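Note that this complex is displayed minus one protein chain, with the remaining chains in position.
The letters A, B and C name the chains in turn, as written, and every chain counts its residues from 1.
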Amino acid sequence: MAEFKIEPFPFLWGKERYFGDNYLEIISDQSIVSMAITRGDEEKFSTQFTNIFGNPPPKPGKFVNSIDNDYKFLWMSPDQIFALFKRENLYPETKIQKLMGDSGFYTDQTDNWCQIKLTGPHLIQVFERICPLDLNRQKFPVGNCARTIMEHLSTIIVHDSEEGFLVLSPSSSSESFLEAIEQSFINTGDY
Amino acid sequence: MMKYSVWNILKQGLRGNRDWPLMWREPAPQEQYDVIIIGAGHGMAAAYYLAKVYGVKKVAVLEKGWLGSGNTGRNTTIIRSNYLLPGNEPFYEFSMKLWEGLEKDFNYNSMVSQRGILNLFHSDPQRDAFARRGNSMLLAGADAVLLDEKLIQKMCPFLDYDNARFPVKGALWQPRGGTVRHDAVVWGYARGADQLGVDIIQNCEVTGFDIQEGICRGVETTRGPIKAKKVGVSVAGSSSKVMAQAGMRLPVESHVLQAFVTEGLKPCLPGVITFGAGHFYVSQSDKGGLVFGGDLDGYNSYAQRGNLPTVEDVCEGGMAIMPMIGKARLLRMWGGLMDMSMDGSPIIDKTHISGLYFNGGWCYGGFKATPASGYCMAHLLAKDEPHPTATAFRFDRFQKGLMIDEKGVGAQPNLH
Amino acid sequence: MFSRLPSGGLIDREHPIEFTFNGKKLHGYKGDTLASGLLANNQLFIARSFKYHRPRGVFSAGSEEPNGMVQLGHGKFAEPNTKATNIELYDNLFAKSQNYKLSLQYDLLGINDLLSPFLSAGFYYKTFMWPKLFWEKLYEPVIRSSAGLGKLSGYPDPDTYDKGFLHCDILVVGAGPSGLVAALTAGQGGARVILADEDFRPGGRLNADREEINDCAGTEWVDQILAELETMDNVRLMPRTVVFGNYDHGIFGALEQRPEARPGINKKPKSVLWRIYSKRSIICTGATERSIGFGNNDRPGIMLAGAMRGYVNRFAIKPGENTAVFTNNDSGLKTANTLAELDVAVTVIDTREDKGKLNTSKYQEFITGGKIVDVKGKKAITSLSLGDGRSIKVDSLAVAGGWNPNVHLTCHKRTKPVWDENIFAFIPGDNLTDGMRVAGSVTGLFDLTSTLNDGFEKANDTLEELGHKPCPKIAFKTPEESTELTPFWYVKEAKGRCWIDLQNDVTTKDISQAYDEGFRDVEHLKRYTTLGMATDQGRTSNVTALAIMSEYTGKPISETGTTIFRPPYTPIPIGAFAGRSRGKHFRPTRLTPSHHWAQKQGAAFVETGNWLRAQWFPLKGEKHWRESVDREVLATRKSVGVCDVSTLGKIDCQGKDVAEFLNRIYANPFLKLPVGKVRYGLMMREDGIVYDDGTVARLDETHYVITTTTANAVLVFRQLEFARQCLWPNLDVHLISTTDGWAQFSVAGPNSRALLNKITDDFDLSNEAFPFMACANITVCGGRRARLFRISFSGELAYEIAVPSRYGNSMMETLMKAGEEFNATPYGTEALGVMRIEKGHFAGNELTGQTTAFNLGLERMISKKKDSIGNKLSERPGLNQSDGFRLVGFLPVNKEKSFNAGSHFISKGKDKIMANDEGWMTSVAYSPTLKHTIGLGFIKNGLDRMGEKVHAVDPLRGKNTEVEICSPHFYDPEGSRQRG
Partner (left out) sequence: MIIDHPLLGPRDAAEFVYLGDARLINRPDWASLDADQEFYEYLYLRDNPEGQHKELWYHEQGDRSWLVVTRNTFTHEIINVELAREVAQNSGR
C-alpha cells in the first residue's frame, strides 16, 4: 500500500450563503451515476427498475424518487437517466450496477458536476435573470427537471421541493456559475 | 451626361439644385442582348467592366428589385485583402487595387476610406496563424503589419486591456483596409455602366432560362422573355433558387447575416477592428454610426431578418473588447442573405450549360470583392476562360479535393 | 414665454426636483420628463440639428422625438443622444446640449446652414474626388467631425446591465386605453399576461387628454384599472419597458429601465433586457402624430399638437400667452380647445375650407383654408406668416398633420403595412403571424370608444383561442369625438425651406432633387437623402415624405409602400444587449482540478478556449519565461515532470457495439483493440480532412475511454452523437462526457515509474506487466480509484494517471511530495509544447482544418478495408498530390539563429513572391535539449527533400532565416525512451 494519501477537495466545497430568506449551499454528500439503457433491453430495464426502486423510470423532463426516497432519478435523454443518492466514495456506479444488472451501462458522474441546492421564496425571480425555461409553478412543477443553458453554461435544474431547486453545473466552470447565481440575487433584491 | 465636380455642385446649388439629371436611364428591355447579367450587385460591376474593358456593348443588367436592394446595399462596408490561401489572396488584392482607383474611374465618390483594419489576436497559436496570413499577404504584394500590444494601445486606447477575459496580445493590421459607402458603389457602377450604354432594368425578376439542347439562349422574366448570347448569374443569396431554374444544385446554402448600426456619434474609432476571441467587428461610418456585425444566425434562411440571440452575442463581443460602447445605442439591425459555399470561397465559373455562367458563393465576404468579382466575371464572359486571379474559383474543386477553406471548418456552411 | 401652471397636471408638486441643464440649475417635479422640466423653465432652444446645426427645441412628447437630444450625465457616465422627452426627471439630473462647436448659442458649424444650397442631397458623392490623397487626409476628417451627434465618454461604461427571460400567454404592448382594457380582460379571463409600456406612467393618450370614461376623469380610470391589475397574480405590469423587437415564434425583445439604478449611486443594473416568450400578443402601440411642411417649420417653440396638449394636461405647462394651431384634422382642434381653456390667445389655422360651422368664439381667430408660409424667430418662434401676407405674433405653434399608427412591431417579420384611405396612413397588414393581434389606434381607430371596445374584443378573441372562457362584455361610457382629416402634407407656397426629417435635415427640396436624379423608390429616397435614418427612424417624417414623392411620381402611396420596419423600435444601448457578459464575465472560466495548487505556486496562466491552464511555474529569480520553461523541459527529460492534462476531452463509450462504432469513427482500425490497451486514433471529417486525434483505451469488454484535444472536446462529442443517432442508429453505444469528472496528470520522465510506484497500491508497473500503450483501472493512495494509461506526448517514459476530479488538487500535491526525491517538477503548457515539438508530434497549430493525413505522413493509417467517416472523400486527387505539403522538421543552418512560426518557405535564389511559396512553419520552439531553435512545418514534397536548405521568410517581422529540412522527430526518433 502506498504511504501517501489524497484528500477530496471539490470545487465550491462547503460554500453556503443566505440571501435574505433564501439559502444556497453546495451538496457534497450525493453521488451521481448515469444509467444508459442497453439497446433492445428497454423493457427489461424498465421492469427491473420498477421492481427495485418501486416506481417506474422517469418520463421525459421529469424525475422520480425511489419508493424509499433513497434515490432520485432524473430523465436526461431517451436512453439515459441520472441516479442521485447518498454518497458512495469509491465506486458508486457499482452500487447501481449490482442492483440493475446487465440491462444498462453505468458511469460515475459525481465529479463531473457541482451540485447547488437553493431554497427560498425568491428563486423564480433569481432564475428569471439567467434561465430560459419557464419555471412558473404550473409549467415546471415539483417533479420536473431539465438540462438547459444559463450564462453560457450547461446546467441541469431540478425542481425538487415547493421552495427548492437543485442545480447541477459542470464542475470545472462551477465558480463562474456560482457567480452568476449570486449576481442574480444581488440584482433582484437588497442582499 | 453631367460630369460631377465641385463646380457643378456650386452651379447647381446657385440654381436651387433644380437641374440635376437622372443618374441613370430607365430603359425598357430590348429583345436581344449580347450578354445578360442577372443581379445588379456584382453583376453591375461585371456589366461595367464588360463594356469598359472588354468592349461588349449590348449588355443588360436585370435586377428583380430596386438597385442596391441585394447584399451590396446591406453589408458592413468593409474592404480588405487579408486572406491566407493562394487561391484567394491575389484575387482580393486585385480587388483592393481596383477600389483604390475606382472613384476616378467612374467619376463618383463612393468614399473609399482606407483607415486600416485591425485583426486582434489573443493567444500564441492565433498569433502564429495571423503571422502566416500576414506573410501570405506580403508575398502577394499586399500590405500587412504585425502589431504588439503596446502599439495597439496607442492606436486604440479604448480597448479593454485591464479586465479582459481574453487579453489582447497583438494584431494583424492591414493599413490599406477600410470601408466604402456601399450604396454609392452600386450607384457609381450603375451610372458608369449606364453611360457606357448598358441597359439597367429594375423590377425585372428572372423566372426561367431558355435552355435548348444544353445551350442557354436567354431568360424568361416578369417583363417578358429576353434573348442573349450569354447569360451570367450573380444573385448572391438567391443563387440556389435561380440556378435551380436551370436544373442545377449548388454547393451553397443561404444563411442570414445580421448587421447593426448605432446612432451617430462623434469620431471615436480609427478604422475597422475585429475581435479574435468573440464574434464582433466594427467600424465607424462617415455619418458617425458604429457599423458592426458578427456571426451568422446559423440556420438556412431566406428571411432577410435575424433573431435576438445573435444580436446579444455580437453585442457581448463588442462590450468585451471595447467597453466604452455600452452607451452607444443600437439604431437599426438588418439581415442579408449570404450564399454560403461549402468551403467559404466563391465560384466564378462556366456551367455545364453552354452560354450560362455563374458567379456566387461569396458567403459574407462579397462586398469587398465587388470590383474584382465584376472584373473577373466580365473576363470570363468575354473570353470564356477565368481571369488569372480567379482560376481557383471553379465548380469542380469539391470533386477534385481542391477546396479553398480559409477557416478550415469543412463542408458546413454556417461555420465559415 | 412657457411657464408652469399653478395647478393641475400629473406631476407631484410635493416632490420638487433640482436638475442641471447646460450648467444652469433648474427646477421641476417628480413626474416630469426632462423635456417638460425644460419647457417649464422656458428652455426652448436645447439642441442643434445633425447636418445644418440649426437651433432646435422639443418637438414631441415621446420616443419619436427628432430634435431634443441631449447628453445625460457626465464623465464616465455620460450618455449621448438621449431624448429629453424620454427621460424621467430625477434629483440632480445632469444634462447638456450636444453637436455644436463652441457653444449651443454660438455654434461655428451653424455656417453649414448658410452653405446649404451646396450641401444638398448626396452632394458628397459628386465631389471630393481630387486629389485622391485629400479624401482621407482632409475631406473625410472634416466631414466626419462635423457629422455625428453626441460623444462617447471614451471610458468603459461604468453602468451594469442585466438580462432575463419572461413567459406569458398574452403579451400586451402599450398601456394606453386599448392596452389597459386588453390586459384587464385577458387577466380576468385567467391568462398569464404581461402588460408593457415604455412610459413611466401607464395610460397613453389618457395622460395627455382630458377625456372622461364612465363619468370619471381618464387619468382616474387609468388608476382604477392599474389598481385592479396589480391585484392579479397572473398579470405582470411593466412600466418603463419598451418592447423593441418582434422575433420568431412569439419572442419579443423588451428593455426595462430600472429607476432604482442611478449613476454612481448603487450597483443595481440600469436596465433589464427581457426576452418575452408569448403565446399570443396584442399590439396596442397607438399612433404618432406627424407634422406639416411649411417654411422654417423646425423652429424651437413649434411642436406637434398632441404633444403640446400633453404638456398642458399632463405636465401643467403653459405654452406662452399667444399660441397658434396649424391643423388639417380634428385632433388639432382638440389641442386648440385645451389651450383655449387656459388663459391663452389661440389662433387656429385649419387647412380645411369647410370647418366654418364650428363654434370658434373661444379662439382668438379661426382661419379656414389657411396656410403658414414662414416662421420668424431663430432660437424661438416669434411670429408666423400666412399665405395672405399676414403676420401673427406667437410664443408657440402646435402642428397637427394627422396620425401614423405605430405599426413597427407588426412589421418586424416582414408583414407589410397597408395604406388606409380613411386616416391617410399605414395600418398593420392582416396577415400577422405567431398569434399577433392589434387593437386601438394602431389599427387606425382614433376615437376613444372604439379603441376601448377594440381592446376588449381582441383580448376576448385571444382568450378564446387559448381555450379560456371569454369575459362578459364591458360597456364604456365615453364622450363622442370627431376625428376627421383632410390630407395636407406641405405648403407649396412656403417661403423658407420646409423640413420633413427634422433630425437629418431633409427638406422638400431634397426630395424633389432625389426624384430628379432617379432615386424614386422609397428605399432609394431613404438612402440618397438619409430621410428616416436618424435616431428617430423617421417616425414623424416618413409618411409625409412618401406622400410628397407620390405627388411627383403620380403613383398612389398604396403602391409605393413604405421602407422596411426593422428592430429596434427605439434605439437600445449596446451595453443592455450585452448584459453581464463583459470583462471577466464575457465567457465562463473553466478551471483545472489542480488550479488552486498551481495558483499557490505562482503559475502563469493561459487561456485555452474557456480553460485557464498553467503555462509555466516560475521559480524565484527566474526573470524570463524561457528560463522557467527550459528548466521544466530539462527536469522532465532528466528525471520526472508532472503536468495537469485534465482539459483533454474524455468520453466514456459503453455498449455492446462500441468496437464497431469506433471502427467507423476513426480512420484506423479498432475492431481488435484488446482490453487493457490504448491505441492512437485518427479522426477525419467526412471531407477527408483530419478533424481530431486522441487515444482510445479499452478498460473493459464494453467500456472504452476516448480522449480528444482540448479544443475539440465538444465538437467531437457532437459528431459522435450524430453518428450514433443519425448514421448508425441501431448500434448499442452510449456516450457520456467525463471531461470534468477526472483529473488527469501526465507523469513523464525516466523517473516517472519510480514516482508512480510510490503512490499506486501494489500495482506492477514494470515494462513487462504494463508496457507502452497499456491501460488499467487501479487504486492509488490506499484504495482511491484511478485510471492509469501508459502513453507519452513528451517522448519520455510516461504515464497519464486520472483520479476523480475532487482529488485532483490533492493528487498534484501528493505527486510533488512523493516526487521530492526525484526533484519532480511541475510543468505547464509551454514545456508541454516544447517537448511535443522536440518529439515531432503535431497539435493544434498543425491541425488547421485544412490538413490531410497525407500532409501529416499518416496516409497509411487510413484503413482501406473498412468504411469510416471521411474515408471515401480523403481519396480525392487534390488531397493526395504527389508534391503536396508534408510535415517535416526544420533546423536553422546557423544554430545561433532563430525563426518564427508563420514564416513561409521559399527555395534559395527564388523571388519572395506568392508564386514561389512552398509552405509555412507551423510550430517553433527553442529546444533546451538540443540548444537551438527547432520548427515543424509543411513544405511541398517535404519527405523527399531531407537535408535541403530553404529560406524561412518572415517579411512581416523582417526575418529571413536559412533552414534545413529534417525529420520532425528531433528527439529520440526511435522512441526507445517512451518504450523503456
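Convention: a residue touches a chain if its C-beta (ideal position, glycine included) is under 8 Å from a C-beta of that chain, and two chains touch if they have at least 3 such contacts.
Please read these numbers as outputs of a predicted model, since none were measured by experiment.
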* Asked: With respect to the chain omitted from the figure, which of C:F19, C:W221, C:Y277 or C:W419 is a touching residue?
  -> C:Y277
* Structure fact -> Which of A:G40, A:G61 or A:G101 touches the missing chain? It is A:G61
* Contact residue for the chain not shown (choose from C:S482, C:Q725 or C:S967) -> C:Q725
* To do: List the residues of subunit B that touch the chain left out of this view.
  => 240-241, 244, 249-254, 298-303, 307, 309, 342, 398-399, 411-414
* Against the chain that's been left off, what residues of subunit A make contact? List them. => 60-61, 75-78, 80, 132, 146-149, 154
* **Interface with the undisplayed chain - residues on subunit C** => 247-251, 277, 413, 433, 686-687, 714, 718, 721-722, 725-730, 867, 871-873, 875-876
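Here is the rule we use: only the chains that are shown with their structure count from here on.
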* What whole-number Å value describes the gap between the mean CA coordinates of subunit B and subunit C? -> 23
* Could you tell me the distance, in whole angstrom, between the mean C-alpha positions of subunit A and subunit B? => 49
* Structure fact -> Contacts with two or more other chains occur in subunit C at residues 163, 275, 581, 585, 587, 589
* When you check subunit B against every other chain, which residues touch at least two of them? -> none
* Asked: For subunit A, which residues count as touching subunit C in their complex?
  -> 1-11, 13, 34, 36, 38-40, 79-80, 90-91, 105, 107-113, 128-134, 136, 139, 151-153, 170-173, 175-177, 179-180, 183, 186-187
* subunit C touches which residues of subunit B in the complex? -> 4-6, 8-10, 12-14, 16-24, 26, 66-69, 73, 86, 89-90, 103-104, 107-115, 122-123, 125, 127-136, 138-141, 144-146, 157-158, 160, 163-167, 181, 183-184, 187-188, 202, 262-268, 277-278, 284, 286-288, 303-305, 307-308, 311-312, 314-320, 323-334, 397, 399-403, 405, 407-411
* If you look only at subunit C, which of its residues touch subunit B in the complex? -> 50, 78-81, 117-118, 120, 123-130, 132, 135-136, 140-141, 143-145, 147-157, 159, 161, 163, 245, 247-248, 251, 253, 273, 275, 412-414, 509, 513, 516-519, 521, 523-524, 527-528, 530, 533-535, 537, 564, 566-568, 571-575, 577-579, 581-587, 589, 606-608, 685-689, 844-845, 848-850, 873, 876-880, 900-904, 912-914, 917, 920-923, 953-957
